[in-house]
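For this depiction, one protein chain was excluded, whereas all remaining protein chains were kept in their positions.
Up next is chain A:
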Amino acid sequence: MANAQSPAMTNVPVSSSASQTGKPGKKRKSAFSKRKVDHAYYWMAVPAAVIFAVFLYVPFIQGVGYSFTNSQGYGQSKFIGLKNYFALFIDNRVGHAYLFTFLISVLITILVNLIAMFLAVALNGKILFKNGFRAIFFIPYTLAVLVIGYVFKYIFMTPLPALGQALHISWLSQSLLTSERYAWVPIVFLAVWQSVAYSTLIYLAGLQTIDDEIYEAASIDGVNPWQRFWQITFPLIGPFFTINLVLSMKNAFGTFDQVMALTQGGPDSSTETVTYLIYTNGLTGGEYAYETANAVLFFIVLAIIAFIQLKFFGNKEKI
């Protein structure tokens, strides 16, 4: 949480804060103005900040507190220091959930962005029924993941193995959901199927900020479509790429509905994600404090990943 704050606080250039108030020409000594602010603005923002803190930051801090106890979520509990955290590091089930979550998240993020970028370029290009296709490709985002997940569960359980048998494809002849080796495939498929919709629209929005004249100039220079994409389009939609990457990865790390609908963590806990583990063991399995510690650990891991992403891609896309 804190990492997003510090770099931006220092980065604010004098010029940008001056232009935001709409009074150019007025020079400022400090990055922040000394202008007096109407009290009403405080009444608009401060109560919201207090409620926000009570709903989000206070539970977070409480969670950190609980992680040092042996609470089951109810009844008596006592302080046990870092024991939960030590236990997490030698817990194979937790380790597997982290590895699984990380691997599918990377895969989902890559697939979502590749497919969404292709779709966005296609839907922005010279194709027939452009608006119709746009409408179709956004449908998955309008559906509840859990509900469409149940539909796919059945498809993966019955028609697909039947198809596999008919075509003599051995790995498809059985339900992928009951195979310890392939049960991740339906989960990744469902996650990608659903997230592509939103990412495509963000890329489309990005593509529409590009002026046609740039392409006209490029076509006069005899640039081929491949070069055109990588040397003109992609750099220009850089900020949209970053936001898509960060958001799709954040969503992928929280993969939950897909697991609930398709595999319930099975077979043999091979498809448990961290979120799934926190929910099942924390709320229904009596390991409240232990899973709160897991959540805190998860937060630290995700904060580091988000920080790396913003550092790495944030620098590249400055146009």
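FYI, contacts are C-beta pairs under 8 Å (C-beta built on N, C-alpha and C of every residue); 3 or more make two chains touch, one makes a residue touch a chain; residues count from 1.
Everything below uses one rule, namely that contacts and distances are computed from a predicted model.
> Any idea which of "ABC transporter permease", "Helicase Helix-turn-helix domain-containing protein", "Cation:proton antiporter" or "Anti-anti-sigma regulatory factor" UniProt assigns to the chain that's been left out?
The chain we cannot see is recorded in UniProt as "ABC transporter permease".
> Could you tell me which of A:87, A:223 or A:306 touches the chain that is not displayed?
Considering the complete complex, A:306 is the one touching the chain left out.
> Who touches the missing chain here, A:119, A:172 or A:191?
Spelled out, the listed residue whose C-beta touches the missing chain is A:119.
> Determine and list the chain A residues touching the chain excluded from the picture.
On the side of chain A, residues 1-2, 4-5, 7-9, 11-12, 16-18, 20-22, 32-33, 35, 37-38, 40-45, 48-49, 51-52, 55-56, 58-60, 62-63, 66, 73, 115, 119, 122-123, 125-131, 133-148, 150-152, 154-155, 158-159, 162, 193, 198, 201-202, 204-206, 208-209, 212, 238-240, 242-243, 246, 250, 253-254, 256-257, 260, 274-275, 278-279, 282-283, 288, 291-292, 295-296, 298-299, 302-303, 306, 310, 314, 317-318 touch the unshown chain.
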